[in-house]
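As you look at this complex, bear in mind that one protein chain is not there, while each of the others sits in place.
Per-chain residue numbering starts at 1, and chain names A, B and C are given in the order in which the chains are listed.
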Amino acid sequence: MAKSITKIGVMTSGGDAPGMNAAIRAVVRTCAYHSIDCVGIYRGYQGMIEGDFKPMNARSVNNIVNKGGTILKSARSKEFRTKEGRKKAFDQLLDYGIDALVLIGGDGTFTGGLVFNEEYKFPIIGIPGTIDNDIYGTTFTLGYDTALNTVVEAIDKIRDTASSHDRLFFVEVMGRDAGDIALNAGVGAGAEEILIPEEDMGLERLLDSLKRSKKSGKASSIVVVAEGDKTGKNVFELAEYVEENLPDYEVRVSVLGHMQRGGSPSCYDRVLASRMGVKAVESLLDGKSNFMVGVKNDEIILTPLDKAVKGKSEIDQELLRVSDIMTT
Amino acid sequence: MAKSITKIGVMTSGGDAPGMNAAIRAVVRTCAYHSIDCVGIYRGYQGMIEGDFKPMNARSVNNIVNKGGTILKSARSKEFRTKEGRKKAFDQLLDYGIDALVLIGGDGTFTGGLVFNEEYKFPIIGIPGTIDNDIYGTTFTLGYDTALNTVVEAIDKIRDTASSHDRLFFVEVMGRDAGDIALNAGVGAGAEEILIPEEDMGLERLLDSLKRSKKSGKASSIVVVAEGDKTGKNVFELAEYVEENLPDYEVRVSVLGHMQRGGSPSCYDRVLASRMGVKAVESLLDGKSNFMVGVKNDEIILTPLDKAVKGKSEIDQELLRVSDIMTT
Amino acid sequence: MAKSITKIGVMTSGGDAPGMNAAIRAVVRTCAYHSIDCVGIYRGYQGMIEGDFKPMNARSVNNIVNKGGTILKSARSKEFRTKEGRKKAFDQLLDYGIDALVLIGGDGTFTGGLVFNEEYKFPIIGIPGTIDNDIYGTTFTLGYDTALNTVVEAIDKIRDTASSHDRLFFVEVMGRDAGDIALNAGVGAGAEEILIPEEDMGLERLLDSLKRSKKSGKASSIVVVAEGDKTGKNVFELAEYVEENLPDYEVRVSVLGHMQRGGSPSCYDRVLASRMGVKAVESLLDGKSNFMVGVKNDEIILTPLDKAVKGKSEIDQELLRVSDIMTT
Partner (left out) sequence: MAKSITKIGVMTSGGDAPGMNAAIRAVVRTCAYHSIDCVGIYRGYQGMIEGDFKPMNARSVNNIVNKGGTILKSARSKEFRTKEGRKKAFDQLLDYGIDALVLIGGDGTFTGGLVFNEEYKFPIIGIPGTIDNDIYGTTFTLGYDTALNTVVEAIDKIRDTASSHDRLFFVEVMGRDAGDIALNAGVGAGAEEILIPEEDMGLERLLDSLKRSKKSGKASSIVVVAEGDKTGKNVFELAEYVEENLPDYEVRVSVLGHMQRGGSPSCYDRVLASRMGVKAVESLLDGKSNFMVGVKNDEIILTPLDKAVKGKSEIDQELLRVSDIMTT
């Protein structure tokens, strides 16, 4: 029989995402609700190794539901990739009386957790916190909805300038392996073309599409490009290529960059974080381990953590088609 | 065999909602994509009766994806509730060569459409556009996500003042019959209590909860109240009642009002509108009628329109529980 | 010769305003820069009486420049209006070694400060923090610019709904004695009429103006009403009056309320707060007292505190005329 859990550690790791604080708050308050102790682990696995812990109660998380970033901070840890590092981490947890973990982060965070669990049978539950929405087992990751709003608001501003000057803008958004932000924000912002890592539209098609757009009477255009798009050219090279081949267009480039990771979370992300935090703690209390909390059909579900890590989140083909139709 | 469709009319009706323009744009562009004519019907059923029509092409809907309100305007029509009114509307549509309709609105809009369809066998497809999220057959209605963000941003501001002065705020949000906005925005904004039409929490429980909150060390509190809450008191009476029974609290009231209906739509609402617009037009072209487009499990689906009107959208019991836990 | 100052207390009092935290930060950091001690006084004069003090250093004010409200909190104090109350406050300051005060607030705050200074010759400098912009001796008060942006953003949303339904909206904004918010936000939001405490436009003129607006082809209208307008009717009575006299109009009311006091300060308010905070501390160190810091012609100036309290900030007649012309 599983030892009953009395003290849960909560940690954020990997790139920060809006909603992480709301998730921390939910974990802490759910522990309080069930009269379980809760401990904040600072700076991810590195803080775990160094014993950078702080007890948290319901009042420790006042007024953070609407804050971007993570009050527990995040950091990379090379040491945790070593057996020795993980041993230290385990000893610290033991010393502090922590007997289960809620890990908020992405693929890397969960992979670390799986290895740790295999070695020490330490109960863990993951919460997917990353703006990239690239995790299998959940329709939405924490921070993704906020990032989409940040991106469309920025492109709305760029469009003011684009249409005032009849210009073509290439806007680079985050997404090294996943085109979700580019595709959804592109459709949301009314982009003329969207270049993503999952599909190679080819440079010829891009030129054709822009020619057609010009011909149809559109004076200005926005092309949204994911960091990891398949054309083999980065956003500046793409702009140059188009300027050479379509001299009619006056081309500009904007790289939205790190502001996409920050900001006050959207209502959706705050609510999702609250629901996931409750589920994570109550799953641990139910004796479950090695699962990731996710949302499907607006319900909170569990997926085995190894599946979440190995599974491949796929691009929405229907939305690709919608995007095509919208640029008519 | 169904007569093939060559000219689609699109109309908004009922209370306006962010995302309606994005849906109009999607309907118009999908028509253009399929080389079908599209006609904008102004001011809802009243404009239909008066023949207030305007042909629309792909360029007519440039730069509206990010605008609140509806460029087609909305209005109530007593006349359409009469047989004579509907006859006039039918004649106008016939005259103009319109052979199918996309109706963007809520319950009232769809009810009108159903009656009209029964009398004239006129092909119709509905798109749920209302901030209240009170329509069966779709997890989210257009405008709901935007309204949630508007509400949490407003409450975030109110909280600045509440916590600076250690006050208790009652904030009234929209929702005469549905507590979705109150419940989700309440959880998102970290409200201490949430009063909704679907559940009668009772005044005693409210007082207990506020006493507990004070005792637990919270200096300020927000109570979110849906317009149609079950306590039998409006938000001002509630505030007075609490002030009389809990003299410790300095109470203030804020009624968020109509700003909840406006504003630039969130990315989610823009994308949802685009997907729904495509589906609505293509369903008509497929010979379908009397359906409402909806979203379930992030997929666009159809629900018989009469079911959408009669069905009851239910409050999320899991989220009620999450709300309770969060106020620990 | 004035005793040299070694420990400055900083306090916020009265209604909170965005930028107060930025001003606190500036006071604290300017003390640190000059190697002077700084003490935060919580909850205004009441906290002063109770000795609710906390030493602050440069790091105590990290990450607050962008936060609404006031970390020092604000409260009313009846006790400070009594001689005994002020004696207690003085004793507390003496006990704690505080030898000068920076008071952030409005008229009431400064009046309290003047009385205190008269009795105890305690060096004080005021910083005008109030959204109402009703203080003599400064072109802008802290929080005013932010409040204007909050109001126009809210009215922009309401206008979406107004123009979708061809409605007339009465929007009440803050300003019991000063029409600055109403006038500036009204012009900024393109309001058709603006009712303020300083001028009685008369109900007849309002009706005429609305008739003219309708005739000129405007389908929807916004009337901005300051809390303290001169018509003798509140915003609901005004709406009723217009609806009775102009049955063409469908009228709605929105009271913006307390959200106007909160929110992340605008860049202008943050910079102004920083400049004022520096000036306040350095004026005290220069041996000055009984002044209010203000801004005129983009320069930071000092005004005798009694003048600031007694002086009357006047409504901008030129802007009233601009407002008239804009509603052509």
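The rule is simple: a contact is a pair of C-beta atoms (placed from the backbone, for glycine too) under 8 Å apart; a residue touches a chain by one contact, two chains touch by 3 or more.
As the structure is a prediction and not an experimental result, all values here were calculated from the model.
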item: Chains in view that touch the one left out, judged over the entire complex; value: A, C
item: Touch with the omitted chain, as defined above, among C:I71, C:L114, C:I135 or C:L148; value: C:L148
item: Residue touching the undisplayed chain, where the options are A:R81, A:K121, A:H258 or A:K307; value: A:H258
item: Candidate in contact with the missing chain, chosen from A:T70, A:N133, A:N184 or A:T303; value: A:T70
item: Touch with the omitted chain, as defined above, among A:D156, A:E198 or A:D269; value: A:D156
item: Residues of chain C (touch criterion as defined above) contacting the omitted chain; value: 25-26, 29-30, 32-33, 58-59, 62-63, 65-66, 139, 145, 148-149, 151-153, 156, 159, 163, 184-185, 187-190, 216-218, 264, 266-268, 270-271, 274-275, 278, 296-300, 316, 318-319, 321-322, 325-328
item: Hidden partner interface residues of chain A, rising order; value: 12, 15-16, 18, 67-70, 73-75, 150, 154, 156-161, 163-166, 169, 252-263
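Keep this in mind: only the chains that are shown with their structure count from here on.
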item: Overall pattern in which the protein chains touch one another (line/ring/star/complete/other); value: line
item: Geometric centre distance via CA averages, chain C-chain B, whole Å; value: 36
item: Centre distance in Å when chain A and chain C are each reduced to the mean of their C-alpha atoms; value: 39
item: Multi-chain contact sites of chain C, meaning residues that touch two or more partners; value: none
